[in-house]
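Okay, structure first, notes after.
Omission of a single protein chain aside, the complex is shown with its protein chains in their original locations.
Coming up: chain A.
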Amino acid sequence: MSVQLNRVLIYADFTGVLCSSVEQKIYVVLNETVPCVRLLNATHQIGCQSSISGDTGVLHVLETESDLDWILSSGPHPPYMVIMETAFFNRSVMMRMKNSSRVAGVAVIISKTGLADNFSPHTTCPNQNTGVYSESYGSDLANCNGTVWNPLGNGLSYEDFSFPVFALKDENQTQVLRKCYEDHNQRVNGSAPQYPLCAMQLFSHMHAVTDTVTCMRRTDLQNRFSINPEVLCDPLSDFNVWTSTRPLNNSAKGHAADESVVIAATRLDGRSFFWEQAPAAEGTVSGIVTLLATIQALYPVTQEAPPPRNIFFSFFQGEAFDYIGSSKMVYDMEKNDFVIDMNNVHSMLEIGQVGLRSGRSLWMHSDPVSRQNKSVDTEVSEEEGKLSLFSHLTVDHPSVSQPLPPSSFQRFLRARRIPGLVLADHNTSFTNRYYESMYDDAENLNVTYPPGLTPDEQLVYETDAAKSLAEVATLVARSLYLQAGGEEKNLNNITADPKIVTQEHHISSPHDSRPGPPQFYIGLGPRVHGPAHSVTRFVQYILANLTGTVTNLTESQCQNPSELSTENKDLFSYFWVSGPASVNGTREPFCVRASVRLSKAVSPAFELLEYGSRNYSTWTESRWKSIRARIFLVASRELEVMQPALVELTETKQKNISAKTEIMFIK
């Protein structure tokens, strides 16, 4: 009886898993995998790719320069799977890996120890081809000719790697890898380690290749002719969130009569080298938090003493990928498919990166090309003036004539030369040293709490960062009120509360009950991931909380408000919320009415089916079957080859013996 079989059944029983126990003896599966995936646009593919049956390599930890030599030239067991310490994750090392055939893949340790002073995998000139500056508009300012916005950018996120790159965020998992390396792969006295060696296999095979045009063409062919269509890539998409101080009729598209609107905007998304990792604290959260605090400060006053103009608040999704959200909104406005159109827009104020002010002044960026027009110039100067009044903050405009930083406002300028400003904490290039990277987190924003605070106390503690953002929010709120034509006497009532800001700040820092801060990557939206992204929902519900009114509708009425004559589905949206938790844990749900709406944020290129468009974003994300990683031991090739040789011996004498059976068995 095969004892092994019995053992197999017993182990299967113990572990409760149906897979073979021999497999468990061989492989250690790594649970938390953070891959780098392939993204495509009209002309290129970026990101990482593995072969379809995974890439295997002998582990080697890259800690010193001699390790780099070992991996790239002198090590006797190529290909290697590199465990890269944080300090070595830079452009020069990754390019050398890319050009070498001895590297099977890279696993990068993500930690703060050994982190360089700056790290930005984004390009030096973000969104340079889809902004407003081009050959025909401000050609001397295009392509960051005037000011390089992200000089610390090394462009790693936009390189194409033919091996998988994973991130190791979990310290325990990194420890497992290190232990395996130390037990089996360490060099003793400079000589090569002996077999068996510890190896790792990474699976992250991407289905899409070349560019979006190719991928969408193949997907269309599949959809048309295949019984079981295999989609290869999906456009990046999600939702923009918008609201207004006076409700707008959502079913009346096109020009809104008698509406002059001041737009206040910020972005909702971020990105990094790895998939779905984008803490984006300074890059995005600072803007979101400021705009939410602005709305909280401004909204009550606009209901009591409404200014003549409407104020339209908008959070744009997908701005990191060639302005997906803002280009879609502008496109809808021009096509008369939105609640307002470009003729309704009076001016625009955008909040850029405002978190790293550190007590210094705030900067107002404007577009010099449109300001060559007298009337636009006057309006912009007026707007600047309003920002400088009535605040404790100093605001300045940059001394040299320089272009706008990358911002959603650029897409509006492409359609119409409206007056507008972009607020930022930087004069020329970004002060954010970790722009669009995994290290742009709460620590980067200097959100620190005194030691010994409980989580509940932290929720209401006013950090310095919160106070700084609250000041910016007060400034923005007051100037928006003035810009909308409101009276100066009401301005003193407009103040942002740092407590609200600190609570909102909690969305940017890790919390005990959550496994890490929320990530702001746009993702694939409703077609693939269900309803909107969690961050989009979060902002939507906070806005509903800040600007909405509680009604006493029942749940069914809340879901079908058009049946009631007092409610108007065109002007408002209705949310059935679960309410705060009471003392004994029960919740009393209720219906909130607010003028907060979601609008689709998918690039117009996909509606127009112009997959190779130069004007709109064409970013898509590849599909894949499985992304996983595992480690195991590998034996030497000699041992593998020796075993079949043994077998030859047994076969040779067989035929001879069978021919002699008669003689062998005669009595």
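Just so it is clear, contacts are C-beta pairs under 8 Å (C-beta built on N, C-alpha and C of every residue); 3 or more make two chains touch, one makes a residue touch a chain; residues count from 1.
Following the convention adopted for this analysis, contacts and distances are computed from a predicted model.
S.K.: For the chain not present in this complex, what protein name does its UniProt entry give, out of "Translation initiation factor eIF2B subunit delta", "BHLH domain-containing protein", "Gamma-secretase subunit APH-1" or "Trafficking protein particle complex subunit 10-like"?
M.R.: Missing chain, UniProt protein name: "Gamma-secretase subunit APH-1".
S.K.: Where the complex has a chain not shown, which of A:192, A:393 or A:633 is the residue touching it?
M.R.: Selected residue, touching the omitted chain: A:633.
S.K.: Which one touches the absent chain: A:173, A:201 or A:219?
M.R.: Result: among the candidates, A:201 touches the missing chain.
S.K.: List the chain A residues touching the unshown chain?
M.R.: 1-10, 13-14, 20, 22-23, 25-28, 56, 180, 196, 198-199, 201, 630-635, 640-644, 646-647, 650-651, 654-655, 658, 660-667
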